[in-house]
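All protein chains but one are shown at their positions in the complex.
Read from first to last, the chains carry the letters A and B; within each, the first residue is number 1.
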Amino acid sequence: MRDFSYLRASSVEEARRAAAMPATMLLAGGTTLVDLAKCGVTEPERVVDISHLKGLDTIRVDAQGAYIGALAKMNRVAADAAIKSAFPAVSESLWQAASAQIRNMATIGGNLLQRTRCAYFRDPATFPACNKRVPGSGCSALEGVNRGHAVLGTSDDCIATYPGDLAVALIALEAVVHLGDRTVAIDDFFLLPGTTPQKEHAMQPGELITAITIPASPAARRSTYLKVRDRQSYEFAAASAAVGIEFEPDGETIRDIRIGLGGVATKPWRARAVEDALRGKAIEPDIIKSASRLAVEGAVAHGGNHYKIELAPRVVERAILKTGAMA
Amino acid sequence: MTNRTTIHLEINGQNQALEVEPRVTLLDALRDHLQLTGTKKGCDQGQCGACTVHVDGERVLACLTLAAQAEGRKITTVEGLSEPGGELHPVQAAFLDHDAFQCGYCTPGQIMSAVACIREGHAGSDDDIREYMSGNLCRCGAYPHIVEAIREAAKVMS
Partner (left out) sequence: MTIVDTKIKHGDASDGILGGRLSRIDGPAKITGSADYAMEHFPEGMVHAVIIDSTIASGRVLAIDAAAAEAYPGVLLVLTPDNAIAIKTATDWTGAPPPAVPFEPFAREITFNGQHIAAVIAETFEQATAAAALVKVTYDKTVPISTFDDPRAGEGYPIDMMTKEWGDAEAALATSPVRIKQEYRTPREYNVPIEPHGLIAQWTGDMLTLWEPSQWIDGMSRTYAEWFDIPFENVRMLSPYIGGGFGSKALPTRYGAVAAIAAKMLDRPVKLAITRPQTFTAFGGRPATRQTIALGATREGKLLSILHRGDNETSMNDVAVEPLGSVISIMYATPNFSSRQNLVPVNTVKPGALRAPGENPSAFGIECAIDELAYEVGIDPLDIRLLNYAEEDPSANKPWSTRRLREAYAAGADAFGWAKRNPRPRSMRDGKQLIGYGVAAGTYPVRRTPGEAMVRILSNGTIEVASSGIDMGQGTYTILAQTAAEAIGVPVETVMVKLGDSSLPRAPVAGGSQLANLMTGAVHKAALAARDELIGIAINHPNSPFRDLQANTLTIEAGRISSPRDTGAGIGIAEVMRRTGRDRIEALRNTLPEEHQNAKDHFRNFTTIATMKSPTEGDYSLHSWCVHFVEVRVDVDFGTVRVARMVSALDSGRLYNPKLAESQWKGGIIMGIGQALLEEGLVDDRYGRVMNNNLGDYLVPTNADIPDLKVISVGIPDTHASVLGGKAVGELAIVGVAPAIANAVYHATGVRVRNLPITLEKLI
């Protein structure tokens, strides 16, 4: 790890000023920053610790929705009774992520900004070429070991999977990211790699996430997060789905449905085609199955990850059935 | 050597001052600088749980925590769980009784995690214990005995 200077920000304003300086990184939980600094992926000259800032870890849930301060820890949000009740998919996405220890460290803001697990990205000493690290240098994953890589939202420059769970639930529930003065819809917050995979989100230099808000909705209240992986625990998703459903008063017809997909795309993925196909329909297995296939429209595999195209719709299908059956 | 700062850590109830570079992790500060080697380095990249310690009473990974970040927090390591030569913590005693370890290297992390797991209320069922202990890898394969030990210790502690 390269040497750096360390300072603690005493206010959000100070943190933003620091974040605008070159080669400066903000440190919250540290689970991504310290990890990537050891890998040599990030080489900050200055690390500004924002983890001690007061007032940024509020969790508040009311009739309008949830307000979650950027420094709230994953475990606190996962365990929050009001979140569990009004946004079950959020709680479930959090407790199925990482490990109990990491969830005690990692913050909600940092969680959104976690970087891909692409092994080529994470090993600059061996693989100098990586368009995400060094724009224009190439991508080793396209024809490499890419079992975990994305099949949706990819480009010729990058197929790195967005690894997080929480953002998948947030995409489905149409959360809003607060960057101090301005807000960005979460779907706009994350960027497709395109020809600029180094740009992963819509933040400008000097900005930091201060909070996320999640609007309350019947679909949020009836929501689940389903995560499928090789190992039972402590692993990133092979494929995951967050689903929220609101039924018409008849209790059968789908009025509103929201679907987020994880583990298969370069950004937290909204499966709008599936949603469109199911609005106004009832939960019938055959309809759900065929609609779920639409989740991977346009998917492109690169060898080792072909199974994800088969797996993702099945995860969506199961998650819809599970959500529909919620009490 | 140009960039050392003095940090103050409260470890197992004792105040410690040490002069380290900001890039020194809490894990290396404990092991190399304070010679508190009960906390283990298994992967140094947040993937095994061997370095689990408590910071302000919550289990965290010392390998992904900068020592500087921990200034002002209360840190507990396995050395601080029971008095030297004194009575074992119920979790330690249960680990011994149930043979919940073999090589012993992941064990301090398992024990620190187990103490927190019980305190968090995540030891109510075997499935809960398994899930909430999954951040601590054990290659010797002591898992079933770890579950037994935590189940027993949880009874003693309640």
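The criterion applied here is as follows: a contact is a pair of C-beta atoms (placed from the backbone, for glycine too) under 8 Å apart; a residue touches a chain by one contact, two chains touch by 3 or more.
Please read these numbers as outputs of a predicted model, since none were measured by experiment.
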Chain not shown: contacting residue from A:Y6, A:Y234 or A:W269: A:Y234
Among B:R31, B:R59 or B:R73, the residue in touch with the chain that has been omitted: B:R31
Contact footprint on subunit B, counting only the chain that is left out: 1-2, 21, 23-24, 28, 31-32, 35-48, 50, 77-79, 81-82, 84, 88, 92, 95-97, 99, 101-108, 111, 126-127, 129-131, 133-147
Subunit A residues touching the omitted chain (full complex): 1-3, 40, 117, 119-120, 125-126, 140, 143-145, 147, 228-235, 238, 306-307, 310-311, 314-315, 317-318
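In the analysis below, only the chains that are shown with their structure count from here on.
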Separation of mean Cα positions, subunit B and subunit A [Å, integer]: 29
Contact set on subunit A toward subunit B in their complex: 1-6, 27, 30-31, 34-35, 37-39, 47, 49, 51-52, 75, 98-102, 104-105, 232-234
Subunit B residues within the subunit A interface of the complex: 3, 5, 21-23, 25, 44-46, 49, 52, 58-61, 63-66, 68-69, 72, 113, 116-117, 120, 122, 130-136
